[in-house]
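Encoded as structure tokens, here's the structure I'll be asking about.
So, chain A:
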Amino acid sequence: MIITPYSQLQATGIHKSFGRVQVLNGIDFTMDTNDAIGIVGPNGAGKSTLLSVLSGAQPPTSGQIKLNDQDITHQPARQRAKQGLVRTHQIPKPFSGISVFENVFVAAIHSATNNREEAYDIALESIKLCGMLPLANREADSIGLLDRKRLELARALATQPKLLFLDEIGGGLTDAEALQLVDTILTLRERGIGIVWIEHIVHILLRVAKTLICMDSGRIIAQGTPDDVMSNQQVMKAYMGGASHAVSA
Partner candidate 1 sequence: AQDDDTIRIGFISPRTGPLASFGKTDGFILEQARLALANGMTVAGKHYQVEIIDRDSQSDPARASQLAKELINQDVDLMLAISTPEVINPVADASEAAGIPFISTVMPWEAWYYGRGAKPGEASPFKWTYHFGFGTDEFYRTYLSQWSLIDTNKKVGVMYPNDADGNAIRAVLKPRIEKAGYTVIDPGAYETGTSDFSSQIALFKSEGVEIINSFPIPPDFAAFWRQAAQQGLHRQIKIIQIAKTGLFPSDIEVLGSLGPKIASAAYWHKTFPYTSPLTGQNGEELAALWEKQTGEQWTQQLGATLSLFDAGTEVLKQSKNPMSRTSVRDAIAKLNVTTIGGQVDFTSGPVPNVASGPIIGAQWVKGTGKFKLDYVITENVTDTNVPVTHTLLQYNR
Partner candidate 2 sequence: MLSVHNLDVRYGQFRAVQGVSIEITQGDIVSLIGANGAGKSTFLKAIAGALPIYSGSVSFKDQDITDTSSSTRVQQGLSLVPEGRRLFSEMTVEENLLLGKAAQRQGDWDIERIFTTFPNLVKRRYSKTGNLSGGEQQATAIGRALMANPELLILDEVSLGLSPLVVDQVYASIESLRDAGTTILLVEQDLERAITFSQRAICMLEGRIVLDKLTADTHRDEITQAYFGLNKATQQEVS
């Protein structure tokens, strides 16, 4: 089994606003390759934005991000990807004109390795892990929404990440499919990849997360073991509403 080298991410005092709209309001966030963090929170809480900022797709308005004690606040996403910090997109962004394999291969050859043969293997392995082998030669344009989400995952995996950010890749899955996904992610966790997973289907999230974070209005309102967080009054009020069955199911 491949064991991923240790890596640690530290973000302090992250603020992000779009014009007048304040989306992140002072987030402190630390993780390393041993973590499996679930993030929940109402729609618009700023979860995806936090991922964007951490992965470098958007710069923070203020605050600092460090990777292995190096300041990466102003590093572009591609350099972070090369250092093992990769995200998936909530709304999938496939490279629609090329095949599924090629989608994944680009990631492998640009972030994981320079060796072509190695990159082939990495790409195929990632595709296999996400259960997409039968679609490998399909043009990405022709696959459905959920396959696109899997493709997001496969592509991120092919970069051989150390810290992997997943944004709602489980939405819309049937129970069985969701369980499959959980298996996949558990495999990654065992390989020593640090995982941050945003998901609204709390019960599948809880199968993976060791730590749970709940965000609301750009702040972290609760953080701790899943049980603690789920029973937190504030979380109940802001997020779960009366839907406690979603957890029990």
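Keep this in mind: contacts are C-beta pairs under 8 Å (C-beta built on N, C-alpha and C of every residue); 3 or more make two chains touch, one makes a residue touch a chain; residues count from 1.
Candidate selection criterion: all candidates are chains of the complex that A comes from, given by their letters.
Just so it is clear, the structure is predicted and the values come from calculations on it, not from any experiment.
Any copy counted, the candidate of 1 or 2 that touches chain A in this complex is 2. The residues of chain A lying in touch with candidate 2 in their complex are 18, 21, 40-45, 48, 90-91, 142, 144-147, 168, 171-177, 200-202, 238-243, 245-246, 249.
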